[in-house]
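For this depiction, one protein chain was excluded, whereas all remaining protein chains were kept in their positions.
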């Protein structure tokens, strides 16, 4: 199992969520965060206004997937979150050793 | 070392926290998040009311433990967070390579 963590523009959440739904990816956890990327002291756009980059509001999406769904999910996020301007965000992928569904106690691939 | 990430019902936080305390698990980090599981377009209960599932408020608990405490912590969360209704939550387990206590600079098992 893999964990996909995407940090995206808050205004792109709806689009990313719907795109993931269309490829059959339902489970996700969303957190409001702040962040900065490589650029410092230059401006980045947020809700149509320009800000000198320090920490700007971003939205973090965490999705745990089975290995065979990884590429589909990453591609879908890249396509739906992209504007082409700096600050579009990042995706981080790492391994997950076990998943448990609390309601049933079941674990492994079927619990994802 | 392992990281246990549990996404639970917000109304279950007190119960889970107390249950973990009773098994000697003190350290934890808690974040307010939103999420959805497998079901979409059907209803899930939150604070006694039914909502069509999109993103519902959930609580995320992160606990880093030594390997020998992993099963105890996961079992304790499953038991204390379970209601039997859909939306009870998920537990994700992954590996942690190193832990550092900032106050002392100590690292490894004793820093967990």
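So that you can tell them apart, the chains are marked A and B in the order they are listed, and the count of residues begins at 1 in each.
The working rule: a contact is a pair of C-beta atoms (placed from the backbone, for glycine too) under 8 Å apart; a residue touches a chain by one contact, two chains touch by 3 or more.
Small disclaimer: the values here were computed from a predicted structure and weren't measured.
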TODO: Decide which residue listed in A:17, A:60 or A:101 touches the omitted chain of the complex.
DONE: A:60
Task: Those residues of chain A which, in the complete complex, touch the missing chain - done: 2, 6-8, 31, 33-40, 55, 58, 60, 74, 77-78, 81-95
Task: Hidden partner interface residues of chain B, rising order - done: 3, 17, 21, 26-31, 64, 94-103, 105, 111
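One rule holds in what follows: only the chains that are shown with their structure count from here on.
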Task: Equivalent-chain rotation between chain B and chain A, CA atoms, steps of 5 degrees - done: 120
